[in-house]
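Only one protein chain is missing from this complex, and each of the others stays in its spot.
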Amino acid sequence: MKKWKALSPQTRSDFITYGIVIAAFIVLRLLSAFGMLSNSLTGLLVPLCAYIIMAVSLNLTVGVLGELSLGHAGFMSVGAFSGVIACAGMESFIPNPIIRLLIAVVIGGVLAGITGFLIGIPVLRLRGDYLAIVTLAFGEIIKNIINCLYIGIDGAGLHISLVSSAELGLNSGRVVINGPVGAVGVQKISTFTFSFVLVMITLIVVLNIMRSRTGRAIMAVRDNRIAAESVGISITKYKMIAFITSAVLAGAAGVLFAMNYTSLSSSKFDFNQSILILVFVVLGGLGNIRGSIIATVILYLLPEILRPIQDYRMLIYSIVLIIVMLTTNSEKAKLYIGKIKARLTKKNAKGGEQGE
Amino acid sequence: MTFLNYLINGISLGSVYAIIALGYTMVYGIAKMLNFAHGDVIMVGAYISFIITSKMGLPAIVSVLAAVVVCTLLGIFIERLAYKPLRNATSLAVLITAIGVSYFLQNSALLIWGSDPKSFNSIVDFDSIKLFDGQLVITAEAIVTVCACIIIMIALTIFTGHTKMGKAMRAVSEDKGAAQLMGINVNSTISMTFAIGSALAAIAGVLLCSAYPTLLPTTGSMPGIKAFTAAVFGGIGSIPGAMIGGILLGVIEVFASAYISDKLSNAIVFGVLIIVLLVKPTGLLGRKINEKV
Partner (left out) sequence: MSKYVPIPSNRMLLERDVGKEPVLETHHLGIDFGGLTAVDDFELTIGKTEIAGLIGPNGAGKTTVFNLLTKVYHPTRGTILLNGKETTGMDTAAINRAGIARTFQNIRLFGAQTVEDNVKIGLHMHMKTNIWSDIFRLPSYWREEKKAQETALELLSIFDMQDLAKHQAGSLPYGAQRRLEIVRALATKPCLLLLDEPAAGMNPSETAELMDIIRKIRDDFHIAVLLIEHDMNLVMGICEGIVVLNYGKIIAKGTPEEIQSNPVVIEAYLGKKEEA
């Protein structure tokens, strides 16, 4: 306990975050072992983990680096489809699905990272809303291109076409990506345990970056670009580091997500998906990693909880979103909350004074 | 001749984008916010017009007026309720709220009008003009759209340049605090901007659905994003910029789908946007802003 108190508040906060995630995993494992988890909830666990990784990685760009990205789902998409192709290619010679998934996650992450680098070169020169619109544009471009992609695999290797699946010239083999239909015949190999491990890795990577020289430099760029430059920090380099790391993690989340469905269309990763994740990040708090996780869990499960009122659930979701934003950000609401807080502390203070 | 046909289609589509982009750009200029719900106001406008012409059988002009009135009120209402309390909040908070409003409008429309696509009857009832033995066809919708766009553009330029309210708008967009000190009512000026933007959105919705007659609760979102792109393309905050950006975007989109690939047209449109922003980081007619050290 003494040791715990000697730690810096940041380190303590990080350990609490890890602790919450590990505890949640153990509880869920136990619940499912005793058969207390409904089927529909069990089915949500892997995508939930993927969304947590998405939110945490987007927080690195939006919260820690301070640049608004509206195309995060694009990186998820790159990861998802390259992961699907990689897995299909490995089926014949790597029988163990977990190893296959692991390799696919690495490949998906690396390809998303490369995409992030290529996009970062032009994007990171821009500022503010212009950067936001260009990330949006890139997200749409990625979606559009994958929409036109036909990829098949047979004994001779990969076949790629931009026209139709008939053009692939497959001898035996099968079509993996079928244009607008998206990925087909995907093996569902993502597991909850694997997802949990990936969430933990994401947390360790992002939190360790934030609490180090690299993270301080990234936050310095966010807080005051000119001051950061004046102490020798290269703006481009650290923007790039944050952006690429964020893309790699999103790619990995994409693989995890894709390997949980038998088929997957690229329109799943559109602008609305990017926005959904951005909402998780903003409601969880910019730069607040634990907040991202909690917001993702609540907001992802909210529509599921509202399922009995099927027709109204998205309407309620939107109203909740607006109300939460208004109460947490409007000056009047802040004033009101402040008054209530003041009243409460006054009462406490009075209670303390009585002893005198 | 096919080239000219495509060009006319492009200008027609671009004029719709331009009208939406004008609304986007005015709101951005004055409230410094990306109003993602703008696209959904278009959808509401189109539904109102649809109900009045198809269900109630009233004449087209009535439906357009009704759409404009409803959307104007809706715009003012949204601004008062959702954006005004956040006047001094971070731009990201306002953005997320706007997204919430967008979801709200889409899902309300879904509940009220259902998810089945409605087929919109064109509000224009005169014939297309056929030139060169029918090789060159100019649709009636295209003529109306382009004319509407030009009229709106001229009216807005006169309004912002020469009227008291327009000058107040420009003052508020330069410096809210200073404008207030000069006796300008900032709140009513911003409301006015939303009113104008939403009225334009209603007109755009009717014109868009006259040319592309499938009406869904999500009809507004893609044109909304494209128009936003157009506004950025031309230099966000600039009225002629929005006009030029919108028309260029429409032309590029039609040409890209005609000559390169139908399926890749969106990718090409966004690709061009990125190239423009790299060459001119604040858009075609945007102003460069330097940070004071």
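Residue numbering begins at 1 within each chain, and the chains themselves are lettered A and B in the order written.
Note that a contact is a pair of C-beta atoms (placed from the backbone, for glycine too) under 8 Å apart; a residue touches a chain by one contact, two chains touch by 3 or more.
Just so it is clear, the model here is predicted, and its values are computed rather than measured.
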Open item on the list: One chain is left out of this view; which of A:I189, A:V205, A:L302 or A:I323 touches it in the full complex?
Closed with: A:V205
TODO: Touching the absent chain in the whole complex: find that residue among A:N96, A:T193, A:N224 or A:T262.
DONE: A:N224
TODO: List the residues of chain A that touch the chain left out of this view.
DONE: 204-205, 208-209, 212-217, 219-220, 223-224, 226-235, 241, 245
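The criterion applied here is as follows: only the chains that are shown with their structure count from here on.
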TODO: With chain centres taken as the means of their Cα atoms, state the distance from chain A to chain B in Å.
DONE: 31
TODO: Give every residue of chain A touching chain B within the complex, in rising order.
DONE: 62, 68, 122, 125-127, 129-130, 132-134, 136-138, 140-141, 144-145, 147-148, 180, 226, 271, 275, 278-279, 282-283, 286, 311-312, 314-315, 317-319, 321-322, 325-326, 328-333
Task: Residue ranges of chain B in contact with chain A within the complex - done: 28, 34, 36, 82, 85-93, 95-97, 99-104, 106-108, 110-111, 225, 228-229, 232, 236, 261, 263-264, 266-267, 270-271, 273-274, 277-278, 281-283, 291, 293
